[in-house]
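For this view, one protein chain was removed and the others were kept in their places.
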Amino acid sequence: MKLAVVGGGSTYTPELIDGFARLRDTLPIAELVLIDPATERLELIGALARRIFAKQGHPGRVTTTADLDAGVEGADAVLIQLRIGGQAARLQDETWPLECGCVGQETTGAGGLAKALRTVPVVLDIAERVRRASPDAWIIDFTNPVGIVTRALLRAGHKAVGLCNVAIGFQRKFAALLDLTPSDIHLDHVGLNHLTWELGVRKGGPDGEDLLPGLLAEHGAAVAEDLRLPRALLDRLGVVPSYYLRYFYAHDAVVRELGGKPSRAAEVAAMEKELLGLYADPSLDEKPELLAKRGGAFYSEAAVDLAAALLGDGGPGPASVQVVNALNNGTLPFLPDDAVIEVQARVDRSGPVPLAVPRLEPLYAGLVAHVTAYEDLALDAAVRGGRERVFKALLAHPLVGQFDLAQGLTDRLLAHNKEHLAWA
Amino acid sequence: MKLAVVGGGSTYTPELIDGFARLRDTLPIAELVLIDPATERLELIGALARRIFAKQGHPGRVTTTADLDAGVEGADAVLIQLRIGGQAARLQDETWPLECGCVGQETTGAGGLAKALRTVPVVLDIAERVRRASPDAWIIDFTNPVGIVTRALLRAGHKAVGLCNVAIGFQRKFAALLDLTPSDIHLDHVGLNHLTWELGVRKGGPDGEDLLPGLLAEHGAAVAEDLRLPRALLDRLGVVPSYYLRYFYAHDAVVRELGGKPSRAAEVAAMEKELLGLYADPSLDEKPELLAKRGGAFYSEAAVDLAAALLGDGGPGPASVQVVNALNNGTLPFLPDDAVIEVQARVDRSGPVPLAVPRLEPLYAGLVAHVTAYEDLALDAAVRGGRERVFKALLAHPLVGQFDLAQGLTDRLLAHNKEHLAWA
Amino acid sequence: MKLAVVGGGSTYTPELIDGFARLRDTLPIAELVLIDPATERLELIGALARRIFAKQGHPGRVTTTADLDAGVEGADAVLIQLRIGGQAARLQDETWPLECGCVGQETTGAGGLAKALRTVPVVLDIAERVRRASPDAWIIDFTNPVGIVTRALLRAGHKAVGLCNVAIGFQRKFAALLDLTPSDIHLDHVGLNHLTWELGVRKGGPDGEDLLPGLLAEHGAAVAEDLRLPRALLDRLGVVPSYYLRYFYAHDAVVRELGGKPSRAAEVAAMEKELLGLYADPSLDEKPELLAKRGGAFYSEAAVDLAAALLGDGGPGPASVQVVNALNNGTLPFLPDDAVIEVQARVDRSGPVPLAVPRLEPLYAGLVAHVTAYEDLALDAAVRGGRERVFKALLAHPLVGQFDLAQGLTDRLLAHNKEHLAWA
Partner (left out) sequence: MKLAVVGGGSTYTPELIDGFARLRDTLPIAELVLIDPATERLELIGALARRIFAKQGHPGRVTTTADLDAGVEGADAVLIQLRIGGQAARLQDETWPLECGCVGQETTGAGGLAKALRTVPVVLDIAERVRRASPDAWIIDFTNPVGIVTRALLRAGHKAVGLCNVAIGFQRKFAALLDLTPSDIHLDHVGLNHLTWELGVRKGGPDGEDLLPGLLAEHGAAVAEDLRLPRALLDRLGVVPSYYLRYFYAHDAVVRELGGKPSRAAEVAAMEKELLGLYADPSLDEKPELLAKRGGAFYSEAAVDLAAALLGDGGPGPASVQVVNALNNGTLPFLPDDAVIEVQARVDRSGPVPLAVPRLEPLYAGLVAHVTAYEDLALDAAVRGGRERVFKALLAHPLVGQFDLAQGLTDRLLAHNKEHLAWA
């Protein structure tokens, strides 16, 4: 089995490598290709990857290349984990929306649109080259905004699945709080990428007992603190929203908070630099502690599970039920079939098929429908370009919605992303 | 033909009477019953109504009563035009949401929810009594929020149609600007009550030439000024939103503006008082000039047209195509069938059937879906009561959406409406 | 010695009575007259006062009357503790400013102006009657806004001192934290009423060692929590602002917080009702626990100390140095001599003389000068009336400052206070 990782030079990658090494029984990788145009950084990561594999006795071969076409040739699966424009672009996404009184975040709101505009054309181009080089390969997209990017890939006819670590994070967190093993936890995880709610926490499987009421009663405070949302919100709703719903449920407070703090620029840049310094140490043969602070926890577990299911023999074991981003196809009846949703799905060689989900209450469904309409326009703007399409996507976003804000955000988005947008 | 008007003691009523008198050929009323518990005011209005009928030579009889059951007995159609709590309650609706930084308006946002909570149970009770007294009578609801009230009536199985004067106002306005007769104008009017867009202005009928681009090019400034929205918004959208979309597209600016002005209390109270003074003059036999400033223009024309179509011989003349609030039934495919939408419909004795409408772009459909979900919860709260249902409806509203706002608004809504909410 | 308490029917009064009983050696009262037009409530309080005196063996006589002139006849000192309009007016003060996005508080900002407008003319009238009945009596004003009311009294030539419990509260709090007796703590307390900073906490007297740096280092968190201000603010400033500076240093956060919570109406009304219920119990002969939650801690201690110094033999003991509201007379050199400031003063039979204070840094002096200018206009508006004077006072307030806000606040202030403003 050959696996290619596009964006393999990311400082995240050792997290992934560590998972591949630990979980080699689940996903027996013969060749792992790390692909990245940033060759210096790539070599650093590649060498560390080899040391991690060696230490853990993983027999697979790790190679590196800046040549995308060569790298994905013959791959069974291709993970895409990019950040077009790097941390610099992310920091822009977090900053200029604040000038208009709107939340600055790289996957939500106006910042998320900027990222989509930068990213979609690049990922579509990569996918096209993957299709030419390895027509049967599965594309696993971990590149944000995962929902819009996956929708772009599927609309263009690619064999693609979108992956996010929010659900697996909740699964592990809840398992720890409930003193259960993660595989005993089935989440009624419903919504769009970064706009999901855990409607139930079931023991044993989709039809198991719902542990959520007890979990909230006993551990509500801990869960709320983690999400940085008021405990009363969880109590009144009786469900657990994703962390990213903070940008909706506490929008103005977050804007105020961001305006009262330094931007995260220095902090993140420093951490990246420190990580690269650690990676360069030839005696390092495991992922360093510091990486845990970088985000992306359990990403490797989720990726291994997903790749194993997509490439495996398709047996109906519990491991093949996973939260992914996939076509709606009637799962959420109020959304178009070709919307991309994030839910539990049965995954095998033929791809993901969403499981039936509990009815999503109007309290959540209304917001989901609104954001889906925005994503439609965002995808349109990303693929076809043009200031008016950007403006309409922003006006359509529930966190924007006002004319002057949409105008101010459009102008700033274009001014700050000129170099990344071919049409601007 | 017998027509009953519940809330007949409203200062609006002379506008309606004037229309009945002028349009008696369209709607030949034999008996008009004005029903209102406020008997003093009702007698004033009733006497004026008789003078107006007399002056115009209308042969119909005008009666007044405080007894609802007697009044609606044998009626062919019952108009409901109520304001539970009167101007005092309206002023509350306009005020307390501002304390939370939210728009204060009696049909939109938190204020609109308060009005729905006060109104729905009363209208449902009236409708039930109409059903007992005159099982075949049509109920025409002009009581705001028309969308939610109509949905409540239809869900309870009543023969009801919702009526609003926004569309007829646009029709008359556009006709004047384009120098056409109103009946030559067919509007592609789509959305929910007070959340509509004119997507096209067609000459002659649903398939006629679209005059909207030319209208915006030539008269865009006048239309924008009327709506108090920036002209650039109309130009960029290429459609004409209803006046009430101001509360969405310019939400924060409106909040700011309302905070910088006196509340309208004194002004409106003064006008009502002056109107009643005029009505008391036994020499007055037409609607006074001042009434035009009271709002509700063309309400009588719309009501006459609708009643005539519902009670007429059902001929397929152009007059029987009208904008009403009716069941969606697939007209907007992204909404449930039992949602109530506001569109052009063919109306005859069997009720309204929406015409096919142009596809509603995601830019509008997302917001419509979001508000429909809110209306679902609002109706639930109105019928079943309870603080948590009110809280959820508010959190579900696109103009609220934040936890602390939903909490603050819930508390204020309940505090200010205690006397009108049986369960509070 | 005869002491009169105008507003003696307040639910606060038992706190005062308790202090008079405990501290009878300091302030030997022969007759205490409680004056209040609300006779029913007054009798309740009066009876309780007699029981408290009796239980503690206080030999003084307690009388009650609704007749102000008779009550103050022959008094040595008159305490004025009023709330014109009662809790209802206070709740208005806390509410309508929020409609304009401004903090709602009864002593600060627009709400504070409303209170000043309602209060100043009443207090001036009372003072005039005191002057006629007992020309030598001292007037001790505990009625908020104490700064403006005291300025009004002094400008009209009355023998008046303004009293607030903020400083004594800090003294007791700091003493507890530092494990010292209160009388060992001298505060460098500087500013205007409700706009003060503790610049130093000196041991033993005005020239003692400054304990503030150590206090902040060791107990900064506790002090910050009490004030509901970020600890970092105290650390960066190195001084302790009064609780009321929260409305300045965290203005928007407080507005947001107030908008997300119910108003305090129900809560306060309930507590008042409960207190009156307790007072009516003929077996109650001490102040009940619940009274501590009502605010006003240490008010009686401060009042006893102040009255004792004003009426005493003028000896220069440490007890006669107290924080009061008195004429500036050059103490803060950047303010007019006739401004009223709140600082430590030496108090004897001839009244208070401010002690020299440390230089107030520009960081605080700028704000103090700005608020003093507002107080000047507020007093002018209170004495002379008129919409334009109210508007100008609001525009001059550092928490308002914007034209549209000043307009919106003016309209609301007048609408909500019509019955209390003779000229409106």
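As written, the chain order gives the labels A, B and C, with residue 1 at the start of each chain.
Just so it is clear, a residue touches a chain if its C-beta (ideal position, glycine included) is under 8 Å from a C-beta of that chain, and two chains touch if they have at least 3 such contacts.
Nothing here was measured: the structure is a model prediction, and the numbers come from that model.
Residue C:233 is the one among C:68, C:233 or C:310 that touches the chain missing from this view. Contact with the omitted chain, checked across C:91, C:396 or C:413, is made by C:396. From the set C:154, C:357 or C:377, the residue in touch with the chain omitted from the display is C:377, counting the whole complex.
Summary of contacts with the chain left out: across A:3, A:33, A:98 or A:227, the touching residue is A:98. Summarising the interface, chain A meets the missing chain with residues 95, 98-101, 104, 255-263, 265-266, 403-405, 407-408, 411-412, 415.
By the touch rule set out above, chain C reaches the unshown chain at residues 101, 229-230, 232-233, 236, 248-253, 334, 336, 362-363, 365-367, 369-374, 376-377, 388, 391-392, 395-396, 398, 401-404, 407. Residues 252-253, 256 of chain B touch the missing chain (whole complex, contact as defined above).
Here is the rule we use: only the chains that are shown with their structure count from here on.
The central chain here, found by comparing per-chain C-alpha centres with the mean of all protein C-alpha atoms, is B. Centroid to centroid, with C-alpha atoms defining each point, chain B and chain C lie 52 Å apart. Note on chain placement: the centre of chain A and the centre of chain C lie 57 Å apart, centres being C-alpha means.
With centres taken as mean Cα positions, chain B sits 45 Å from chain A. Chain contacts: chain B has residues 101, 403-404, 407 touching two or more partner chains.
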